[in-house]
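FYI, not all chains are in this one, though none of them got moved.
For reference, chains read A, B and C in written order, and residue numbers begin at 1 within each chain.
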Amino acid sequence: MKRVQILLGLAAVGIATGGWLGLNAPPDALQGEYSRIINVHVPSSWLAFLAFGVTAFGSIAWLIRRKPKWDRLAASSAEIGVLFTGIALVTGMIWGHAVWGRAWDWGDPRLASTAVMFFVYLGYLALRATIDDPTVRARRSALLGAIAVVQVPLVYFSVNLWRSLHQTQSIRPDGSTMPDEMLRAMLINVIAFTILYVALLYARMGVAKAESEADQRGASAERVKPPLVDEVRDV
Amino acid sequence: MTPLVELVGAGVSLGGRVILDSVDFSLGPGQVAGVSGPNGSGKTTLLRAIASLTRIDAGDGMLLGADLRSDEVYPVRASVAFIGHIPALIGTLSLAENLRHVVRLRGGDEARIRRVLDVVGLGEAVSVRADSSSFGTQRRLEVARTLLTDPRLLLLDEAFSGLDSAAQSLVDALIERTVGNGGGVVMVSHDPGHLRDRTDIQYRIEDGRVVETA
Amino acid sequence: MTLWRQALEIARVDLRVERHVGEILRVIIPFGIISLIVFPLAMGAQASSVARFGPAIFWALAVLFGMQVALRQSASDSQTRRDLYALLGVDPAARFAGRVLSGTFLMVVFMLALLGSMILLYGPSLSGQETFAALVASGLVSIGLTELGTLAGEVTSGLRNRTALASLIIAPLAVPLVVGASQTVEAVTQGTGILPWVMLLAAVDLALAVAGVGLARPLDEATR
């Protein structure tokens, strides 16, 4: 059986258990059923960071080694990262809608900086989509990937510094007041999601490889041929 | 038999300078006119004036029956083809897309595009971006464009430059075809050889004046 | 008829519809949303009161994007390209119309993304009617601003340094547009009729369209 399938299987099992536990754990006193969203929200938030970290790693590795696989790693991880950041944003907004009564709260820096991070990597992907030449694409996105990773903490820092001057009406000190069962479920989900991420990463990289080979074949067909002068009259 | 192009004492000034000074020029159907002269003498400006791309501000001019100094030129412009010093393509579009754009704007049969591309030898390079294809390839694409629009007046400003020998005969075929259909050709070249055996009449320009007609 | 066919074709190539529209959307929508995020961050302590500014910020950003259209335009329209079009029998009016079409398309996309995100992020208290009014207004403003942008682009690229003033004259015309737009929404809030405002916007759009088409040839000549 292929590595990807094994990983996917593991992830499925993990998420099933995590989900089951999460659904049966006693709901949070304050938030009721909505607190269960944490089982998706927190794992995806964590994966966002992991994925973008890997993108940075791939980018730098490419700059040093210049091997296509590092470019594929960076790109694939960025795509998955954007996906999970999106999930974190959406689940977060749903959750917020439920517990704060509004989807977005400018009082929590984490929100703004997450959103910004989300767009940094959307930009990264948009750049890739615009470049046809594989080498140029690899070079430029590797540089952007490297710049981005310096910039994510910078945004976090600045936005937090920004908030710190103003009275924060914080969501929660931390998850500690969560019921233990809920916390356990969440941790299992975090692990399961991480396995899922690795599986998706492998899969996506495989596809990317196939794509680039297809491009190669397509491109190499193109050449300029001698003209058919005699036919000029009748076209 | 009315001439395709007729300039009488035509003058052009650009940037406050007189570039063309009382030029007389005439081209009849089926004729090929050659234009030669030193750099900066006004050859390109003459072609642009004939094509109504640069307005004449002295004398009179007719292009395919339209007064060059009036709005009559708008409708006739579409029957003029111009191959200039630098290929006029949209760099971010592929070769095929460039031609499709032309056909759709001008009206015509998109099916011909493939044929024409084969004729100019670009049948297998259609999906290359124009600005990442070689200079000569871009030149060939301009020839292809002209083949698609088959014009009544063909203006060639050193159209042979950048083309390999095979592609150069392509331009010759283009000239023949235009002339064959009763159109006219004006070609600029620095190579006396090029002009000698192709032209019916030759104009020599030196700083903005026609100094010799043969 | 030809003029329209040409305008549509130019718009198509402007957007490179078949391959790259997706790409454009992937880029423009996020940009709109980020611009929204910038404002509260700039407001510091009062960030929480951003809800009240939602609409204002929305319209200000509309102008920003209108200007981008102007610059996009002047960038893509080189003299070579103009000449190419001229000898393909493209009427300058068709070129203007085409640019406005593609520009408006981008602009509308931008505005819709902006409106949606604005409501989510700032949570302003917009009634259904107000939202509707905002949508109508956005549409009309998009057209108007794009027409302005395209004209401004034509003027700066075409006449170059010959008339530095021209674009300074054109740009302020954006004011009535955006005022009209914001007032359309205000009117709903205040319960007064929105018709006069909508009419104003439509009138400006029309006037600009007429101006654009009418000036197309002289502006084109001016570059020759």
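Just a few scattered comments:
In this text, contacts are C-beta pairs under 8 Å (C-beta built on N, C-alpha and C of every residue); 3 or more make two chains touch, one makes a residue touch a chain.
The shown structure was predicted, so the numbers you read here are calculated from the model rather than taken from an experiment.
Expressed with the labels used for the displayed chains, the entire complex holds A x1, B x2, C x2.
Just so it is clear, only the chains that are shown with their structure count from here on.
Contact topology of the protein chains: fully connected, every pair of chains touching. Seen from the Cα centre of chain A, the chain whose own Cα centre is farthest off is B.
Set against one another, A-B and A-C show the most C-beta pairs in contact at A-B.
Chain C has its Cα centroid 38 Å from the Cα centroid of chain B.
Between the Cα centres of chain A and chain B there is a gap of 54 Å.
Per-chain Cα centroids separate chain A from chain C by 33 Å. Residue positions of chain A touching 2 or more other chains: there are none. Against chain C, the residues of chain A that register as touching in their complex are 93, 102-104, 106-107, 112, 115-116, 119, 122-123, 125-126, 129-130, 159, 162, 165-166.
Interface of chain B with chain C (complex): residues 51-55, 71, 74-75, 77-78, 80-82, 84, 86, 88, 90, 92-93, 97, 101-102, 104-107, 149.
Chain A contributes residues 132, 221-233, 235 to its touches with chain B in the complex.
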